[in-house]
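With one protein chain held back, the other chains of the complex are shown just where they sit.
Coming up: chain A.
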Amino acid sequence: MISITVNGRRVEIDSEMSVEQLLDTVDVPPNYLAVEINADVVPRETYADTIVRDGDDVEVVTLVGGG
C-alpha cells in the first residue's frame, strides 16, 4: 500500500499507478480535468507515463462557474 494525497484527502492505494490509471477510477470525463503532482501540472500527453508515487500530493481540478 502507498499513501497519496488527492485534493487534500489522504488516500491509500494498492500500488503506484499512472495518472491515466488514477483518472480511470473517477467518474468524470478526463478531458474536463487537469492534474497537478506536487504543484507541477502534468501534461495530458504524459498521463500514461507519469507515475503517482508514495507521498505525492495530487490535485485533480475542473472548471466551474466563476467571474
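Quick note on the criterion: a residue touches a chain if its C-beta (ideal position, glycine included) is under 8 Å from a C-beta of that chain, and two chains touch if they have at least 3 such contacts; residues count from 1.
Please note the rule applied: contacts and distances are computed from a predicted model.
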Omitted chain (choose from "Copper-binding protein MbnP-like domain-containing protein", "Indolepyruvate oxidoreductase subunit IorA", "Thiazole synthase" or "Glycerol operon regulatory protein") - UniProt protein name: "Thiazole synthase"
Missing-chain contacts mapped onto chain A: 6-9, 26-29, 31-36, 39, 41, 43-44, 59-67
